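Only one protein chain is missing; all other protein chains are in place.
So that you can tell them apart, the chains are marked A, B and C in the order they are listed, and the count of residues begins at 1 in each.
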Amino acid sequence: MSKLLPKGRLLSWSVPLIAVFLGIFIGAIIMLVSGYNPITGYSALVRGIFSDTYYLGETIRMMTPLILAGLAVAFAFRTGLLNIGVEGQLIVGWLASVYVGIAFDLPAVLHLPMAILAGALAGALWGFIPGLLKAKFQVHEVIVTIMMNYIALYTANAIIRSYLIVPGERTESINQSASLSSPFLQSLTDFSRLHWGFVVAILACVIMWFILWRTTKGYELRAVGLNQHASQYAGMNVQRNIILSMLISGGFAGVAGAMEGLGTYGYMSILSGFSGLGFDGIAVALLGANTAIGVVLASFLFGGLKIGALNMQSQAGVPTELVEIVIALIIFFVASSYIIRWVMNRVKKEDI
Amino acid sequence: MSYVIEMNNIRKEFPGIVANDNITLQLKKGEIHALLGENGAGKSTLMNVLFGLYQPERGEIRVHGEKVEITDPNIANRLGIGMVHQHFMLVDKFTVTENIVMGNEPTKFGVVNIKKAAKEVKAISERYGLSVDPHAKIEDISVGMQQRVEILKTLYRGADILIFDEPTAVLTPQEIQELIGIMKTLVAEGKSIILITHKLKEIMAVCDRCTVIRRGKGIGTVEVSETDQDKLAAMMVGREVNFKVDKTPAVPKETVLSVTDLTVKDSRGVDAVKSLNLEIKAGEIVGLAGVDGNGQSEFIEAIAGLRKADKGSIKLNNKELVGLRPRKVTESGIGHIPEDRHKHGLVLDFAIGENIVLQTYYQKPYSKNTVLNYPEIYKKAKELIEDFDVRTPSEYTPARALSGGNQQKAIIAREVDRSPDFLIAAQPTRGLDVGAIESIHKRLISERDKGRGVLLMSLELDEVLNVSDRIAVMYEGQIVAIVDADKTNEKELGLLMAGGKKEKAGEAQ
Amino acid sequence: ACGSGDTAEETPADGGDDSSEEAVEAGDFKVAMVTDVGGIDDKSFNQSAWEGLSAFGEEVGLEEGTGYRYLQSQTMDDFEPNLRNLVREDADLVWGIGFLMEDAIRTIAEQVEDAQLAIVDTVVLDAEENTYDNIANVTFKEHEGSFLVGVIAGLQTEGDKVGFIGGVESGLIKKFENGFKAGVKAVNPDAEILVQYAESFNDASRGSQIANTMYSQGADIIYHAAGGTGNGLFTEAINRARNGENVWAIGVDRDQHEEGEYGDGQSVTLTSMVKRVDTAVAIVSEQTMNGDFPGGEILEYGLEEDAVGIAPSTDNVSEEALSAVEDYKGQIQSGDISVPQTDDEYEEYLNGLE
Partner (left out) sequence: MDIMQILGLVIPAAIFAAAPLILTALGGLFSERAGVVNIGLEGLMVMGAFTAIITTLTLEGMGMGGPVVILLALVISILIGSLFSLFHAVASITFRADQIVSGVALNFLAVGLTVFIVRLLYNKGQTDYISNRIYRMDVPLLSDIPFIGPLFFSSAYMTSYVAILLAVIVYFVIFYTPFGLRLRSVGEHPMAADTMGINVNRMRYIGVMLSGAFAGLGGAVFALTVTGNFSGTTIVGQGFMALAALIFGKWNPLGALGAALFFGLAQALSITGQQIPLLSDVPPVFLLIAPYVLTILALAGFVGRAEGPKAIGKPYIKGSR
């Protein structure tokens, strides 16, 4: 049995790799069929991720909110909840952090954490409502979170328009003391928008991992996610854990918004639609098997492909939608890993 | 000699295990054939092969002498093979009739002809004495009734070879008697039956022959009339088994649990426990006997804090438990082996180790300042796995991968290890093989001897009689009698459980 | 006028001391634009901008893809990387289409001083409210164009009730609204004007419901500045027109005659307020090629440059209205009428009318 372990490990690593390969491979076929040169296309894409510190910086910048949105989804998922409301939680987090960034004038050591915390709190509040309704009235969290997304979008726009608007259809820029952006990181990456947010995101990964796997609360949350009856039997407060889970999940989402508000943009615009980050977060979480490390890797894949796609468009003329197709295929193949394993086992058996 | 079923040299593998290794089983027409073996011996697997749910790696199946390939249940149905599964295959939200006709519905203008179907169901049920309400929903009827539906399903499809996988594990003694009657009617009608059960008494009572398997291997087939329980048990386990529980007389001390005037509602809002009174002393095992559905489960859940008490009090060492959350109840010193181990007892996807600390994870040494201490947790788990002989590859194995018996041992280990003043054991041996039962009974008695109070709820009268010191009989939400275990018998208990005279109970006390 | 492709004239820089502000041989000139999320076929300003850029490119003989090109943005997040990609590729002029790109352009302008950037629909200012020397700011007097379609609406409404549907409320869209209202009031002081914002630029369903409500209340002409949401206006108008109702829609940005077509060549599009982003893009691109990069300038294109106005399809517009349009055009150009842009200016304007 123990002899088999390394092989098993190899298998579990190779499956996602094969999935990525298959997604890219079918993407190549699609390019070929539609008259693009896949080699040109992909090399432009890869160059658009790695060829320059600028691209790397942008990729990491892109990963930052993706990681946090992914953690939000993953965290709720661990407690058996599907949080489709990351989008809305992210919007209110963005707004709250920017508000604190504008409204206060404090030393950075205070101001920045306060602004991030404001984002987390706003997101947590937005997650609290579906959590509460789920716990108290058994209302399905999927509907409530979908509705909360729209409420967040329209409310945030109305607040910006009524109280925070400046020319350019956005809020004022935040005070420097609340900003995550860093001339140092920018100069390092040839003026990419890379900001300190990625440290926050990595920290959040550690926090998520720590909460879930190292604390008694995390133990409870996982138990509730897997078997509510047994958790209640064991003396855990199921309702409170459901609420807590949505609260924390929303908190992560709110911080994702804060990353946009305090890092990438430094303000918040009136949004004419959803940012899409929340939905990407679902894919990232599931692709990353709801683990912290998985979320980081999946975010890198997503972020890299998205940033690389820009270069693919500009240098090889391949529409950026191709990347969306490739991403969809990769998710498909990762999800279908059963079949990949099955084929691999088949092949192995024949070898013997 | 012609057999209706011949399974010759069947081999069935699962990843990493050979569940059936060269097993042969032959069924004669009109016989009730027992299939006996420990938990995990491969009985269900063998029957699933016969029913077409699994494909064997090797071996052949003959039906009425003809070689057949049973690749799915449809083919089994067509060959006249029906199976009543260990875990019921019923859709809770459907009616009895819908469950029976599903997949084979009579129609009228393309619509399911429920009227006609119900009529047919009624006709069959009357013919075999399986009375059911064709329009009742499965979730609303008793387990015994559900089993009848399972049997009707096979009969509706014209099965003449019936497989019963542990049908009696979930039944009350009354229901078991009824089932035995039904089986006898069925064979009288010319049907043949394969019966899986862990209860040797039942085999002796109804079966003609018995095939024994152990760890996936066939041990042999014997005529029931030429054997006895001890021999069967020995064949199955591979050693002598002691049925009579060894125990010294109880030495009861002060009262640990006293329940007064307790009233509890069931999930439908009806009073299930009505003004119940009961006292249990340290150092004794009180059996809670009763026909299923007389409020035993609600009573136990109320003690454990899982169900709200409407009225009355439950005192543990003179401390009120009513109104406390389950956590506080546990901390007060109550241990609880729950009735439904999958629903309440375990988080199946957690490792055994994590399950071992299900109630104590927040206490030292398993955690410190809300941070878990995994080394301590797994150390504890390893210790208990050894102490309680839980058969598992390791303490890191998910609970799901263990057999029912070993899951149960893990739960008992956890509850006993917390040294509760009072231990509730609800149906602790349901579905377990004799070896496992033996070890669990020993545990309960040793807990008693350590001075704990034990409440043993069981639908098995044998178990109640053998293990308890006193027996409280519950009927319609009340304790109608308390008798000394060594001064009563199955017959008297059966009477009391059916609502028999209280005077008689008084005498026994 | 632009020189023809192969024989591009070589006009030396006429004064700029910045080395980048030199005329480039046409064959070497590289100009590029970054679209908003809508893309170059949004039937709106992105498309218009690309048409202008393509026309310019073809005229001076640039090659598409190298000489002139565009990059599309999938989300707001892409503006900056797209713009930067182009700047890094040493494009001689990089356009950001749409006011949403303001911040991205500003960032790049601050970092890459020798870049030549241009933005449409907004003015990029620094902290001291000064423009940047390396950004050309192209804006339009949408209010003036909207005024003219307002005049048409005011004259042609039969029930003295007209409507305006905005996309997402913003300063820019307010210019459309107020210009339109002023135009209506100028010719028809009694007219009532219904205004509603959809809070979305791509919710056609909402657009049609708003239009439905407005028409049902008796408005017979509705003007929209709502992008894809405006699709719903045309849907609703066509539905009603087919039922024999006398209702009209006024398009925006380009000639939206096609959107309103139904039956045999009829169209519910009364007229459209066109905004010639193409003209502006071509003009500025050419200036830049010739070494006249208007960096730091605020270029406001209006009636005078024919950069805003009514669409060429005028089948549905009455003679009276057409001549009134000409009349008001003159008055606006001569400064007799100052068209309001904001709500406050509109209030003032109304007071002035009385």
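Going forward, contacts are C-beta pairs under 8 Å (C-beta built on N, C-alpha and C of every residue); 3 or more make two chains touch, one makes a residue touch a chain.
In this text, all values refer to a predicted model and were calculated from it rather than measured experimentally.
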Chains still shown that are in contact with the chain withheld from the display: A, B, C
Per the touch definition above, residue among B:Ile17, B:Met89, B:Ala123 or B:Ala498 touching the missing chain: B:Met89
Contact partner of the left-out chain, one of B:Glu6, B:Glu31 or B:Glu98: B:Glu98
Contact with the hidden chain (one of A:Ile151, A:Ile165, A:Leu188 or A:Val238): A:Ile151
Residues in subunit C touching the chain absent from view: 38-43, 72, 194, 196-197, 199, 202-206, 208-210, 212-214, 216-217, 228, 231-232, 234-235, 238-239, 242-243, 258-259, 261-262
Residues in subunit B touching the chain absent from view: 48, 51, 53-54, 72-74, 77, 83, 85, 87-94, 98-99, 102-105, 107, 110-112, 153
Contact set of subunit A toward the excluded chain (per top definition): 30, 34-35, 82, 84, 129, 133, 137-140, 142-144, 146-148, 150-151, 154-155, 157-158, 273-274, 279, 282-283, 286-287, 319, 321-325, 327-329, 331-332, 334-339
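Going forward, only the chains that are shown with their structure count from here on.
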Geometric centre: closest chain by C-alpha means: A
Where subunit A touches two or more other chains at once, by residue number: none
Complex contacts: residues of subunit B adjacent to subunit A: 304, 306, 325-331, 336, 338, 343-350, 354, 358-359, 361-362, 367, 370-372, 393
Of subunit C, residues touching subunit A in the complex: 65, 69, 71-72, 74-78, 80-82, 84-86, 88-89, 99-100, 102-103, 107-108, 111-112, 122, 167-172, 199-202
List of subunit A residues in touch with subunit B within their complex: 1, 213-220, 222-223, 226-227, 229-237
